[in-house]
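Read the structure below first, then the notes.
All protein chains of the complex are present and in place, except for one that has been dropped.
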Amino acid sequence: WDEPIIFEQSRPGRRGIAVPAAGVPAVELPASVRRAEPPKLPEMSQLHVLRHYVRLSQENLGVDQAIAVGQGTCTMKYSPKVNDRFVNDPKVAELHPLQPDDTVQGVLEVYWRLEKILAEISGMHRVSLQPASGSAAIYANIAMIRAYHASRGEGRQRDQVITTMFSHPSNAACAKTAGYEVITLMPDENGYPDIEALRAAVGPRTAALMITNPEDTGIFNPRIEEFVSLVHGAGGLACYDQANANGILGITRAADAGFDLCHFNLHKTFSTPHACGGPAGGASGVSERLAPFLPGPTVEFDGSRYHLDADRPQSVGKMRPFLGVTPNVVRAYAWVMALGAEGLREVAETAVLNNNYLMHKILSIPGASAPWGEKRLEQVRYSWQGLFEETGVHSEEIGVRAADFGVHYWTSHHPYLVPEPFTLEPTESYSKEDLDEYAAILAHVADEARRDPEHVKGAPYNQTVHKIDQTSLDDPKQWSPTWRAYTRKHLA
Amino acid sequence: WDEPIIFEQSRPGRRGIAVPAAGVPAVELPASVRRAEPPKLPEMSQLHVLRHYVRLSQENLGVDQAIAVGQGTCTMKYSPKVNDRFVNDPKVAELHPLQPDDTVQGVLEVYWRLEKILAEISGMHRVSLQPASGSAAIYANIAMIRAYHASRGEGRQRDQVITTMFSHPSNAACAKTAGYEVITLMPDENGYPDIEALRAAVGPRTAALMITNPEDTGIFNPRIEEFVSLVHGAGGLACYDQANANGILGITRAADAGFDLCHFNLHKTFSTPHACGGPAGGASGVSERLAPFLPGPTVEFDGSRYHLDADRPQSVGKMRPFLGVTPNVVRAYAWVMALGAEGLREVAETAVLNNNYLMHKILSIPGASAPWGEKRLEQVRYSWQGLFEETGVHSEEIGVRAADFGVHYWTSHHPYLVPEPFTLEPTESYSKEDLDEYAAILAHVADEARRDPEHVKGAPYNQTVHKIDQTSLDDPKQWSPTWRAYTRKHLA
Amino acid sequence: MTHPYIPNAEPGVRAEMLAAIGAASVEDLYAVIPAGLRLDRPLDLPEPMASEHELVAHMRGLLARNTDTTEVLSFLGHGCYPHHVPAVCDEVNGRGEFLTAYAGEPYEDHGRFQAMFEYVSMMAELLEMDVVNVPTYDGYQAAGTAIRMAVRYTGRSKVLLSGAVSADKMSKLRDFLDHDVELVIAPVGAGGEIGDVEIDETFAAIYLETPNVYGVVETRGRELADLAHGVGALLVVSADPISLGVLAPPAAYGADIACGDIQSLGMHQSYGGGHAGYIATRDEERLVAEIPSRLFGIAPTAVPGEYGFGDVFYDRTSFAHREEGKEWVGTAAALWGITAGVYLALMGPEGMRELGETVLARTRYAMDRVADAGARVLHPDAVHFREFAIEVPSSDGLLAALRERGIFGGVRLDDRTLLVCVTERHSKDDIDRLAAAVQEELA
Partner (left out) sequence: MTHPYIPNAEPGVRAEMLAAIGAASVEDLYAVIPAGLRLDRPLDLPEPMASEHELVAHMRGLLARNTDTTEVLSFLGHGCYPHHVPAVCDEVNGRGEFLTAYAGEPYEDHGRFQAMFEYVSMMAELLEMDVVNVPTYDGYQAAGTAIRMAVRYTGRSKVLLSGAVSADKMSKLRDFLDHDVELVIAPVGAGGEIGDVEIDETFAAIYLETPNVYGVVETRGRELADLAHGVGALLVVSADPISLGVLAPPAAYGADIACGDIQSLGMHQSYGGGHAGYIATRDEERLVAEIPSRLFGIAPTAVPGEYGFGDVFYDRTSFAHREEGKEWVGTAAALWGITAGVYLALMGPEGMRELGETVLARTRYAMDRVADAGARVLHPDAVHFREFAIEVPSSDGLLAALRERGIFGGVRLDDRTLLVCVTERHSKDDIDRLAAAVQEELA
């Protein structure tokens, strides 16, 4: 499709939907609050709005169409269609969050049951499903850490958070936003976070260690217990970023390594759809000593009836409106119930097997490597450094060219510690045949890069649009984050 | 997508869905009825089945994506999404057709109300919503005609049905299936069905006239009342094929021209989605004297309660299982309720305006013509005869090439009375801009045909597959209507 | 306000378009319709719902007056069955690309052709027959056409019909066939199967259903096939494809034509809106020639190895030859074919087998429990699949009593006979609940 911008399809007088007329006397607004000019929204018939978005959707790649193993760290797995049914049911979609508790016993029970399930998976004492996403759960954890230290009179003293370079940037960024100084541990020569650096960093100013494991490289830190002990020894808390717990479900648990807090992303490990970047869902798990600080309200069960408990004086309060991202709580619960303990373990094992199999295929492509060896769990951060040195083609360019074959990959977060990075995570959802096809596409593009690097650099050739000139996007005089800005700057 | 045949994606042992285990003692089947070999169905995971069909869907063009004005006679209009909501609701989807009447008062009321609405639109006495489609409604009408004449002792005598060449083939074919001899009137020099031919054909053997108006050419027969009178005069019945009534809603009615029976297609005029060719929906309307013969049961209202009446001794009986294609009855009702009398008239007027506007644009393309002049209602059967004579490119080839630009058209039913035909019907759903774009594409292809006819003949270039070699499809030794036949004949 | 469904009703664009074609008003375009035929008043229709919200509220109000089968425990079957509908089936058939497409060419509608080809191909595996049609309306029509195919194929006009067919279907077959086919009804035997039959060289076919209207699986298919073939007639068998994971397909015991309804394969009950019919035969030109429906076949393209699709033997159809084609063809139930394909692909061979075993076992369990509860189960020694009949003092009385308990107990066949349907959706607990209720009511 060569689909125009929606404003270009507008024709005055057309309408996409009709609105009920008031049917009661109109209200005259004072001039101070009355809108002067109608907003310049598009005017289109209903079919034309629908058609526009259907066409745009066809210019997008979801898990439902693609072999989505390239979005490493994101756990792009199948979101079962049956779970969408539950959340589209009026029994979820048409519930108001402030209804009386006894009219929402079903949804409260789902919250309560999912909390118990995640507590068992993590070994934690309680779990809050309020955070809106993984990063929001990280922030909630920081807020609880802050409240915990404050409750002990150490709020001012403990002003540092330690994290690692291969933990998600939100660990550092949320800590900073919450007022902490951030110390980042770099990987040692084996790819593990440097324990000596931790020893040096830890101390009376340490509020917490925020760490992912396995890190975004797919490398599991075998000395994780020691990391936790070191922090505990200094009076700090240990917080486990389990955004991606897909490879270790039923294998190892946050509590067993001594963590005080952890979080899950419902939209990664627990299959809720990624939705172009949310609505997502986070879960913050805490040990008993952190439980009083959980966001409120909590869902409690008295043996016959579920209710909301907002009377929690030490709580950090609200992280977001109401109880949580309910549709994703429902989906995640249904997903676990479709698998059970044995199924979850099969998820983890298959995710790890798939990853190791894919690694085996990728590393057979000349020019691809996996720094720090081949011991990986659910994902791998690879490098095209070899290919780049040989051909001058960057990883990003390889990725764009691969898109011409219907697949995609993500490089990595900044900074690129692994040079020319690409991060693959096949999860349990893909078949061996998918992995073979994916690897074959990358092998083909790598070969193309060797034979005709300019061709690869000129990609894409088979997408909705051609190579994008990014220069204007960072120039305040030219950038156009809205059509309004664009028309003013470029069409006036 | 280069999506393989589903069998090629199978791997033994995989599964797309799990089935409840019996949980009670198994039953041993006698060998005479036990299946010997498992069926060779594909074995795939759930995501892979979904992905396959999502990809196939993206290789298909629906009203939701395309400017579907090219499927003339089919009234490709917008099917409002809100109406799908109603039929996907368990209150429709999970109703069993043999529930007690008082547990289905809502759906019976919808049937009853839609019957009243269609009776008003057609002027008929009663309407049956049982037929599964337009053709099934034609067959139901024939069945009633047969029962009517039989009830008067003229069943054997009246063994001929008269129709016209520009009425849908099902009029002829259903009459033949019902045991009638078929007489087909050809158009006269003005494109109207030849009234002299009718005079010659009509007589004591005439059971009925089955006629469309406006015919598939979009030409309204102004002498239609005379046609009806001639048939009535000979003791025959007049039956109106209103599969496509889109241009005359609220303008003229079947009963007013004297017809005894008529039918509508819910999936044409009344907006229910075409669904790749059904499920559809038909409605048979009859005058009072034909009412006793309607298929049963009927829906009756006693002032407080709706019920099914199956006690109708002269009824032709069942045309299909149960009451009708309920989801489409619900959709059609909702569509009318969103428009009302004024809205329906706006539908008709806009459909006719759109058609005349499009005709104006099409006839400005050199090589395109509209035999029999420019008086058309909702559609036009055009001809590329001029272009063909000049370039040797057939209408079918023009159509295939146009598909490269994301549009489609249909030629016409056989035989091609209009040479090199194409039939366009823009309905009320498309915008002026759509019509301009559609005409521009055809003008572009016509121009291409003139400049480079071989290029047009070689099309498509921009579709999932390339030019198909049709020869094997008519050769019993080679044809492969299933994968089973294909593997036997071509892969063995 | 310009109606959201009619973009060119906007007065400005309307005027522009009229000007372009040189018409003063839309009235001009209707000049061809004689004044006498013109309706001189607005249609007398209900006031429309001015906004989508009001329409939703209106429809919700109407539909709320239905009690659906998720709100009660329903044992209703008799031609419309409450099997589980996988969510992926709904997802696929809800996609606008399929839902709102129609009859395009094998190029821009390649997806539809392939999906339909795959549906017929999966049915072919299930049926062990090489030719399966693009769906016709429903099992009734499929049966009617299958019988007519046999009539045309043999040139004979007498058909022996199993009497174990529902009254409604019999009504349809009579209407469809009676005027030129003589229908001879075979009695139902004491065991619930077709009774003894006799045919001769004037018969075109024997028509058998399995499981039949009583849920009884016919076991004498091979014998009937031999009988038919012995006199040059065909055996036509109507079978619900959902049973064929465990039951032998008709072709295995010699049937020449198989037919039936595919509603079980992923369609909701929808108050009778989920039906579609299949017809299958072996790949014999003379038999294939008698199929009125479209057949989609695979074909090579200009690119080696690429699969294209197209119509097989189009010349058979009324699209090609009007009344000279075989019966007629038109819009029927294509989307349900695609959906049934999704269903079969999800289930695979093992899923179909397990489903069959579950239904067989639970049906038998239900028969035993209901018999224990005091109802007389008809044909207790026959193999049953999904349905069985019971005799009770009063059909209406028992149904009404069960309804009070939130149970739709079955379909009334006559004053004293009920038909009870059990699928994989009925758990053991559900069946026990029915039995307990029957016991209390009959006590």
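Per-chain residue numbering starts at 1, and chain names A, B and C are given in the order in which the chains are listed.
Everything below uses one rule, namely that contacts are C-beta pairs under 8 Å (C-beta built on N, C-alpha and C of every residue); 3 or more make two chains touch, one makes a residue touch a chain.
In this text, all values refer to a predicted model and were calculated from it rather than measured experimentally.
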| item | value |
| --- | --- |
| Partner chains on view for the chain not depicted | A, B, C |
| Contact residue for the chain not shown (choose from A:G62, A:G203, A:G235 or A:P453) | A:G62 |
| Interface with the undisplayed chain - residues on chain B | 11-21, 44-48, 50, 54, 80-82, 84-85 |
| Residues belonging to chain C that touch the chain removed from view | 1, 4, 51-53, 56-57, 60, 70, 84, 86-87, 91, 95-96, 346, 350, 424-425, 427 |
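Convention: only the chains that are shown with their structure count from here on.
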| item | value |
| --- | --- |
| Geometric centre distance via CA averages, chain C-chain A, whole Å | 45 |
| Chain centre separation in whole Å, for chain C relative to chain B (CA means) | 19 |
| Of all residues in chain B, the ones touching two or more other chains | 14, 46, 50, 54-55, 58, 63-66, 78, 80, 406, 429, 431 |
| Chain C residues counted as touching two or more neighbouring chains | 3, 5-7, 13, 52, 86, 88, 90-91, 96-97 |
